[in-house]
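Let me begin by presenting the structure, written as structure tokens, before commenting on it.
As you look at this complex, bear in mind that one protein chain is not there, while each of the others sits in place.
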Amino acid sequence: MQYTSKPYQQHRFINADGAVESPLPDYLDADFLLKSYRTMVMIRTFDQRVVALQRTGQMGTYASCLGQEAIGTGIGLALGKQDVFLPYYRDQATQYLRDVPFQQQLQYWGGDEWGNHFTGTAAQDFPNSVPIATQVTHAAGVASAIKIRGEKRCALVTCGEGATSRGDFYEAMNLAGVWQLPMVMVVNNNQWAISVPRSIQTGAETIAQKAVAAGIEGFQVDGNDVSAVFDAVRHAVNKAHQGKGATLIEAVSYRLGDHTTADDATRYRAHDEVNAAWLREPVKRLRTYLHEQALWDEQQEQALLDACKQEVESAVQAYLQLPDQPVSDLFDYLYEELPVHLMQQRQAALSKAAKAEGE
Amino acid sequence: MQYTSKPYQQHRFINADGAVESPLPDYLDADFLLKSYRTMVMIRTFDQRVVALQRTGQMGTYASCLGQEAIGTGIGLALGKQDVFLPYYRDQATQYLRDVPFQQQLQYWGGDEWGNHFTGTAAQDFPNSVPIATQVTHAAGVASAIKIRGEKRCALVTCGEGATSRGDFYEAMNLAGVWQLPMVMVVNNNQWAISVPRSIQTGAETIAQKAVAAGIEGFQVDGNDVSAVFDAVRHAVNKAHQGKGATLIEAVSYRLGDHTTADDATRYRAHDEVNAAWLREPVKRLRTYLHEQALWDEQQEQALLDACKQEVESAVQAYLQLPDQPVSDLFDYLYEELPVHLMQQRQAALSKAAKAEGE
Amino acid sequence: MGMPESNIASLDKKHSPGDPATPHIVTMIDAINMALHRAMASDSNVVVLGEDVATNGGVFRATVGLKERFGHKRVMDTPLAETLIAGISIGMAAQQLRPVAEIQFMGFIYATMEHIVSHAARLRNRTRGRLSCPMVLRAPYGGGIHAPEHHSESTEALFAHIPGLRVVIPSSPTRAYGLLLSAIEDPDPVIFLEPKRIYRMVKQEIYDDGVGLPLDTCYTLRQGEHITLISWGAMVHETLQAADQLQEKGISAEVIDVATISPLDIDTLVASVQKTGHCVIIQEAARHCGVAAEISASLQEQTFTELKAPIARVTGFDTPMPYLRRENIYMNHADDIVTAAMKTLEAL
Partner (left out) sequence: MGMPESNIASLDKKHSPGDPATPHIVTMIDAINMALHRAMASDSNVVVLGEDVATNGGVFRATVGLKERFGHKRVMDTPLAETLIAGISIGMAAQQLRPVAEIQFMGFIYATMEHIVSHAARLRNRTRGRLSCPMVLRAPYGGGIHAPEHHSESTEALFAHIPGLRVVIPSSPTRAYGLLLSAIEDPDPVIFLEPKRIYRMVKQEIYDDGVGLPLDTCYTLRQGEHITLISWGAMVHETLQAADQLQEKGISAEVIDVATISPLDIDTLVASVQKTGHCVIIQEAARHCGVAAEISASLQEQTFTELKAPIARVTGFDTPMPYLRRENIYMNHADDIVTAAMKTLEAL
């Protein structure tokens, strides 16, 4: 597929009915589709389990990625090991594909900084960004470092469509344009920023057209079609690797769940809208397609579900058994070397903890 | 002239040679052109005098508007008394046309807060904004207030092209788009942000196209053609008054002087470029046009120059004789009512000043 | 129209302001909601804006019912942009509106700082009274609620250092109601920080009478003879608990809620310490350059001869608030305050 900077065109291969809308290129083969499908089902299984954990008081506030699995999966499969990923907080799928195990993701959401101590592929990735859009400027910095060193890598950053209202987003995109940075920006347009619908977030017809402000390429993809997401990201990543500059991808999807476990979306959005969105969600459409292509059957489905449950469950059990980190960790990673005046405070914290445990 | 949101088109009536490029509408009549011309000459006279004052130690750091007189003049003539003007720091012309007398402008640049105590037309205008681009969000706030109250007024804000790199610019423009605010943004694209040329400020081909990011109308005008500036601003102001939303105008011009009196532009830009820019400057082209239309002659020119010198000089003399504001003013406008704990500090300041004067 | 018990304003019900003579038994978050309703009803220039404040009624429900009652023109969901929220509030205020803007959590307030420091705090001064900035910037703040990262900050000291602002922190439903009304009525910018840990901790009887509480005074919550305990925000509760514990030991502690940390009513604090000769200042925030330091320094300057022991500070560590599993270690509790108080008294 050819990508242009016409921002209004929404790329899609497989539509909401699981039917082919435009023919899949060779590289989007059965292997790819099956891997995508398995990943999405795995992530959905995980996601539901974490929500359940939260409901039973075993988890901190959690941001579900329900409905956005195709975006994270497409990115995770398209991004290279050498690239740097700067996530927002619904990138469970990408993190999973970049070797951040579920157990560690649970540790993060469960309120332990060690959940950000990634190893392997994600060793240079950023942790989830809570202050909306700030990761986009960090990505521009990572991409600058890559460009300064002349490496064949890129920075891929994600955010929500709400994040595109923040200065960080534009400042970074503008830099990406003028410095021709090896950077890919993927906006998860899930139509809502907590209770604020897309329509009152911006007057722009699309998020993709914001790329025009920076003179970079921008376009929409159907964020519920994992093949379209993958293809778009692959295009943008290749372009970045070739030194051809930055890309803004608007992945159009829908937040099927509450904003977080602390939210109740029924307060502000209509059932009908959510029901309609369920008809376009990414997992079912790919299953339909795979079924129709005879690449998948009920037995495989059941086996997959079982495998997912098992993998998730063993991560959950490991998470639940994690001891609290030592109190000294509160101090020992603040600076490379602890300044003298903090030694006393560290000691005080240890005593306080000892006392608390004594009680 | 019809304005569209095609961002690439540069509107112009009178070109650099003083020749008509597209016919002037009736309302851009001799009266208008003569008034514009007189204003621009007045401002240039003032501007040069302030620079001279600074060189002789009688003035603080000053930002010249040399070369940008047409933008300020066009805005000043098009904006209504009921509208609110939020300037940056090269808007001497607009301020002058909005009844901020030279003496007061000198007072501001000379380092006295009373220079911001505007009366008359400018009574609700903002003072010059030093932190780049922050005035743009203020303008969105003013425009919001106007919209909330349903008034037929608008907020007009100016900034440099450098300012368009800051988050404030985009955040405000985005709001203007989604709330359909009665707001006009005029970017003085003078090609330089101190030492940073337009080409490394953004990768966008034009500043005007940044409007696309917010879904508002945006276009370029020749910022050296006062009639084009006036016409564009008039269009945008009318549109705002009619509740039809915001407009971004890129007025393309050139900073003929140093950035400020603290700067030396020869360090970073080529003589040739500056010389070429002088060929396009706004005052001469209009003089040529007026001469050719037999609306102006040498005698009138000399009379005007004399009148300008006189007006400026009497303002300068008044400025030079201004006493320092009382020291108590440092405290008396900080809050509506001075908090108790500051009374002591106020007293201390008065004693300190008395002691210093005693010495 | 006396309101029956069942009409007492409560969390998720739209607040209907009634007869000011009828008591409402409410939490702090309800009191804030009541004050917002009251302020909007009595002054049409009051507008409310922020992320999720309109349709959703705020993520903590502080603004519930406002949009329905006062309309979308006066209760505005903004795009997700804190710099913008601060900036447009300034523009609105300069046009004589009285914007009450919400920053969803104090951890997201930093993007507003340029506007608050360089503009809101200075607009009146810069224009010698021509323009002014009667805005309120509300933000839930503080830790102890097991929230995600950045949702537990106490960085009130940053604003307290800025001349031209008022920084106000309620610590009870009554003070939340009264101080917020006064903050909205105040002709100058007010940073109004709401200790969210106690949003729903206690209920108090409040009369929705539209009467504000003064912003230029500290509130003495308990008289005492032996030691002065000074605090603000959520820590006032631990401080009161500590005073109870001290009482059991026969020590009578004076407890003062600073409430407005800037400009500071130092006189009330000085008078108390002159009386007791002992002082502990309790702040949730990190220690270094916190507000407790200012209070300690000022008190020391003015009560040097009366001081019987060093003024002590009970504060957070100079580390970020830990992620939730270790949050408890960061927070101070009543016995930490008691320990500090006893140490001070033993220094006698």
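By written order: A, B and C. Residues from 1 in each chain.
One rule holds in what follows: a residue touches a chain if its C-beta (ideal position, glycine included) is under 8 Å from a C-beta of that chain, and two chains touch if they have at least 3 such contacts.
Bear in mind that the values here come from a model prediction, so they are computed numbers and not experimental data.
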item	value
Chains still shown that are in contact with the chain withheld from the display	A, B, C
Identified contact with the non-displayed chain, of A:Glu69, A:Asp168 or A:Asp231	A:Asp168
Contacting the left-out chain in the complete assembly, out of B:Gly67, B:Pro87 or B:Gly110	B:Gly110
Residue among A:Gly18, A:Gly80, A:Pro101 or A:Pro131 touching the omitted chain	A:Pro131
Residue in contact with the excluded chain [from B:Thr202, B:Gln220 or B:Ser253]	B:Thr202
Residues belonging to chain C that touch the chain removed from view	83, 107-108, 110-111, 113-114, 117-118, 121-122, 125-126, 149-150, 155, 157-158, 160-164, 262-264, 285-286, 288-294, 296-298, 300-302, 304, 307, 309-313, 317-320, 347
In chain B, positions touching the absent partner	60-61, 110-113, 115, 130-133, 162-163, 165-167, 193-196, 200-202, 262-263, 267-268, 324-325, 327, 329-331, 334, 341-342, 345, 348-349, 352-353, 356
Contact footprint on chain A, counting only the chain that is left out	84, 86, 113-114, 116-118, 123-124, 126-127, 131, 134, 136-148, 155, 167-168, 171-172, 174-175, 178, 329, 333-336, 339-342
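In the analysis below, only the chains that are shown with their structure count from here on.
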item	value
Greatest separation from chain A - chain, by CA centre	B
Chain centre separation (chain A, chain B; CA means) in Å	44
Length of the line joining the C-alpha centres of chain A and chain C, rounded to whole Å	36
Residues of chain A engaged with two or more neighbouring chains	165-167, 200-202
Residues within chain C bordering two or more other chains	79, 81, 83-84
